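Note that one protein chain of the assembly has been removed; the remaining protein chains are unaltered in position.
Labels run A and B following the written order; every chain starts at residue 1.
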Amino acid sequence: MPDVSHHDTELIAAAAQSIRDLRRHGCRVHSITNTVAQNFTANVLLACGARPSMTVDADEVEYFTSRANALHINLGTLDSGRRAAIEKSIEVANQAGKPILLDPVMVHVSPNRRDFARELSSSVHVIRANQAEMDSLGDSPASAVSVVTGPVDHVNWEDGSFTIERGSHLMDQVIATGCALGGLMAALLPVAPNPQTAAIAALGWFAFSGENAHRDSQGPGTFAPLFLDRLYDFDPVRMEELAR
Amino acid sequence: MPDVSHHDTELIAAAAQSIRDLRRHGCRVHSITNTVAQNFTANVLLACGARPSMTVDADEVEYFTSRANALHINLGTLDSGRRAAIEKSIEVANQAGKPILLDPVMVHVSPNRRDFARELSSSVHVIRANQAEMDSLGDSPASAVSVVTGPVDHVNWEDGSFTIERGSHLMDQVIATGCALGGLMAALLPVAPNPQTAAIAALGWFAFSGENAHRDSQGPGTFAPLFLDRLYDFDPVRMEELAR
Partner (left out) sequence: MPDVSHHDTELIAAAAQSIRDLRRHGCRVHSITNTVAQNFTANVLLACGARPSMTVDADEVEYFTSRANALHINLGTLDSGRRAAIEKSIEVANQAGKPILLDPVMVHVSPNRRDFARELSSSVHVIRANQAEMDSLGDSPASAVSVVTGPVDHVNWEDGSFTIERGSHLMDQVIATGCALGGLMAALLPVAPNPQTAAIAALGWFAFSGENAHRDSQGPGTFAPLFLDRLYDFDPVRMEELAR
C-alpha cells in the first residue's frame, strides 16, 4: 500500500476544489494556439466550464488578453504573426498580473522556435511539454512550474513534485489532446491556489475522463466525442483516486 | 393559444420551401471565416446541401467569390490578410449582385474590428450577431436584415420581425455553432424569396436539429456529430412548429 503524505492529500483536495471553482466561476482564456488544435482545444475548454478566445493578430490580442483571466500560449504552427501576437499578449498579461501557461510544441525540432521559447519561459507560470521538448529548453526558470507529460506525468515545482500514471493510450491517438490539456491548465490557474494545483487538477480531470471514454469507445474516432462528454460530466470526487 | 398571423404562416412555409430548394439546387458558399470554425462550418454546409469554399488569400478570393452563389463573412481570427480578402470578396459579390451575410464576431471586444464591421455593414444583406456584438455596431443600416441570436432568436427587417425560442443549450457548448449558423443563412439567401426567410429557415433548421440531437447525446462531445446527422435528415415539415 503506497504511502500517501498529508501534503499530497491536501494537494488533491485543492485540485478537486479548483475543478468545482472553474465550473462555478468560469474563466476566460485567451488561447494563442496552433491551427490544428484550435477547434478541439476550444471544445475542451467549453466542456470544462471555461470560455475561449483565439484571435492571433498582434493588433487585437491586447483587447482579448486584457479581458481574459488567463493566457494560454502554444507554439505549434508558429510564424512571424504569431510571434508578434504572443509577445504582445505576454506583455499585457504580465502587466496585469494574469497567469500564463507556455506549451513549447516541437522546440526540439526547430532551433528558431526553441530560442523563442527560452526567451518566453521566464515570463510564464507553467511550462507544459513532453520530455524531449522540456530537455531542449534547458534549465527552466525556477519561477515556473514544469509539467512533463507522457505515459507518466510529472509536475515539478520549487519545493515539491507530483506524479500521475493514469489515462488511456487512445489519448495519444487523437491530435491536440496535449495541446488542449495545456489550455485547461491555463483555465484552472486563476481559480487554483497555486500553479501546481492547477496542473494536477487538469491532469487528473483528463486522465479519468480518458479512461472512462476509452471504456465506451471503439477506437480513436469515437473516443474523441466521448472524451468531451466525460470532461463535461466529470465528478471531482474521483480526484481522490490519485492518492491510491 | 398564441395568435399566429397569416403573415407568419406564409413566412414559415416559405422558409420550409427554401430548405427544400437548397437541397434540390445546392448552393456554392464562399466562406471567409475564422480558423477555429472552418471545419465545423464546412461540415454543416455539406450536411445541409451546400458546397463551401474557404480560401482567404486576397489574390484568390475573386475567383472563388465569382463562382459562388453567396458570400459568408465572419470576423473571427481577423488579421490584415483576412481584411484584404474580405474587402475584395465583398466588392466582387456586390458587383455581381450576390447576397452577403456578415457575422461580426467579438466586435464588442476589439475597437479595430468594430470599426471594420461598421464599414462593411452597409454592403451586406444580413447581419447575424449576439446582442453585445449587435449593440456595439450601433444603428445597423436599414438595408440589412439583423439576426440577434441567444436563448431567444430575433429576426428584424424593415417592416417586420420574427422570434424563435427553441433549440438546445448544448448548442452553446460546441464551439462554432453560431459561426456555422451564419454560414447556413448565407447558403439559404440565394434560394429564399428574401433575407428574413433565409434567416428563419436557418434558425428553425438549427433549433429542431439541436433538440433532436440533444435527446440522443450524452454531452457536448456526442452532441456535435448527432447534430450534423439531424441537419442532414431534417424534415422541413417541422418548420410548422414555429407557428405554435
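Convention: a contact is a pair of C-beta atoms (placed from the backbone, for glycine too) under 8 Å apart; a residue touches a chain by one contact, two chains touch by 3 or more.
These figures come from a predicted structure and were not determined experimentally.
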Residue, one of A:46, A:184 or A:224, that touches the chain absent here: A:224
Residue touching the undisplayed chain, where the options are A:111, A:138, A:160 or A:193: A:111
Option touching the unshown chain, where B:56, B:106 or B:198 are the choices: B:56
Touch list for chain A against the chain that is not drawn: 34-37, 39-40, 76-80, 106, 109-113, 172-176, 217-222, 224-225
Missing-partner contacts on chain B, residue numbers: 35, 38-39, 42-43, 46-47, 52-57, 59-60, 63-64, 67, 81, 224-233
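Here is the rule we go by: only the chains that are shown with their structure count from here on.
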For chain A paired with chain B, centre-to-centre distance based on mean C-alpha positions, whole Å: 33
